[in-house]
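Can you keep this structure in mind? I'll have questions shortly.
Coming up: chain A.
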Amino acid sequence: MFPALLLVTLPLSAALLMLLWPRFARSLHVTVALLSVPLAGYFLQQILLHGEQQWLLGGWSPLLAIRWQADSLSALLLLLSALLHLLVSGYALAVQARDRLPAAFWPLSSLLLASLQALWLARDLFNWYVCLELLGMVAVALVTLSGDKALKPALNYLLFSLFASLCYLLGVALLYAGYGALDLPLLAGQLEANRLNAMALLLITLGLMLKAACWPLHIWLPAAHAAAPAAVSALLSALVVKGPLFILYLVWTELAPQAFWLPASYLFALAALGALLFGGIAALRTPYGKSLVAYSTVAQLGYATLALAFVLRFNLPEFVAALWLFVLAHALAKAASFLAMGELQQTLGSKQVSALKGASQTMPLAMFAFAVAGGSLIGLPPSGGFLAKWALLLGLWQSQQYFWLLVLAVATLLAAAYVFRVVVLAFDRAEPTAPDFAPQRLPQYLALLPALAVWAMALFSMPLLTLLKQEL
Partner candidate 1 sequence: MTIMLMISWLLLALGLMFFLAGSIGLLRFPDSFSRLHAVTKADTLGLGLLVLGLSLQSSWREGLLMALIWLIVMASGAVSCQLLARFSDEQPSESATQQED
Partner candidate 2 sequence: MALLLFDLVLCALLLLLAGAAMLSRSLTQAVTLFIAFGVMMALAWARLKAPDLALAEAAIGAGLTGALCFTALVRYAKQPAYPQPALWRPLTFIGLVTALLLASLSQIPLQPSSAIPALVQQHLPQSGVSHPVTAVLLNFRAWDTLLELLVLLLALLGARQAPGDLPRYRGWSLSISWSRLLSPLLLLVSGYLLWRGAAAPGGAFQAGALLASGLVILRLNQQLSWLSWRHFWVRMLVLGGLLAFVLAGAVSLLLQDLGAVWLSWPQSIAGAVILIVESFATLAIAVTLTLLVVGEPKPEVADA
């Protein structure tokens, strides 16, 4: 119980203390961030040693209590969140004086970690609602840290997020109407394929897809992620949108009756198609650097959605592996690219992509980090993006989805186009944009770190796949 519990309560109580004594906010935050990583690592190891663990909070009987359950996937996501949180904390610490990061960042990002960790552990439909709401509100509060220019995107994000939560809640209420339970393992396999459940699952899916910014429900994302401070955008893109995706996956694979799987797979596939194509095109056309990265998130989520669609359609282990590998690879790559892009914009003093002219000379490290992370977004070997795409490719060949192979190819080229749109510009030596001040090195190295990690991910494909319990 203790490692899992501490992973949630440590950042939570630390956040409370930070609010109480703002003077110690930074040191508390860093301490917790540092503690969380080994703790999560230890927890993962425990899960690997002893197998899946679960707890009924309060010690009540299954139907009554809220269930926490940790399989290796949850443990992996816990570790990922802790790691990225630590990274972003380091980055925030490095730039806080320069960027005038409001003091509220520290407790808020700790709360973000706490709510994410709570979400990965929970297996209760209503508790997920509260977690989602919490996550959404922390995310919006974090977006508003950029000040007045972020107000409109933040409010928009909040309204969408609220609507999504309500959709989800309505779905849960309808499920409860039929089965009188909220516990996922108890409900698993119980659902019949009737109209009521179809409606409930549709609503749940709608809400979660809105929150996970699946195309065409992504419209809130680019503005919000682009408006937030770089450290926040990194967290939002890397982790926050994955929370609802995780629930979506569990709801569909464990809860939904098999009869619904095929139609749902069409729905997800359609969303994936739109995300991959239109997300990529939007990223290619937007004039702003962080919008580009944000649209790339929309596009990349398309891969995960596609994998989910095929999990439901063919139930091959390749697709499950692809889904989670995409999530992992995207989390790392997106953290790197947002931090790098934020650093570039801050130092070069412009939001425009065109301001990145000559950045390979003026800020080689940040540019390199962006390019390396971009390599994973494209899916170049041996990056994590490649590994995930490889799994997806194998699955698609195996299930003879030639059309989707084509889509994948086009999406890959689009990703290459928007990544290299920036990189090529960075090599422009004609009139490099002069930095407003001497570039700081530490934040750039911090941006590079996850990029390098994701770049080497395929070399660790075996342990990762073992963790995901999938064989290719």
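FYI, contacts are C-beta pairs under 8 Å (C-beta built on N, C-alpha and C of every residue); 3 or more make two chains touch, one makes a residue touch a chain; residues count from 1.
How these were chosen: all candidates are chains of the complex that A comes from, given by their letters.
What you see is a predicted model, and the numbers here were worked out from it, not measured in a lab.
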item: Numbered candidate touching chain A, per complex, among 1 or 2; value: 2
item: Touch list for chain A against partner candidate 2, complex; value: 1, 5, 9, 12-13, 16, 19-20, 22, 55-61, 63-66, 68, 102-104, 107-108, 111, 114-115, 118, 126-127, 130-131, 133-134, 137-138, 140-141, 144-145, 151, 174, 176-181, 194-196, 198-200
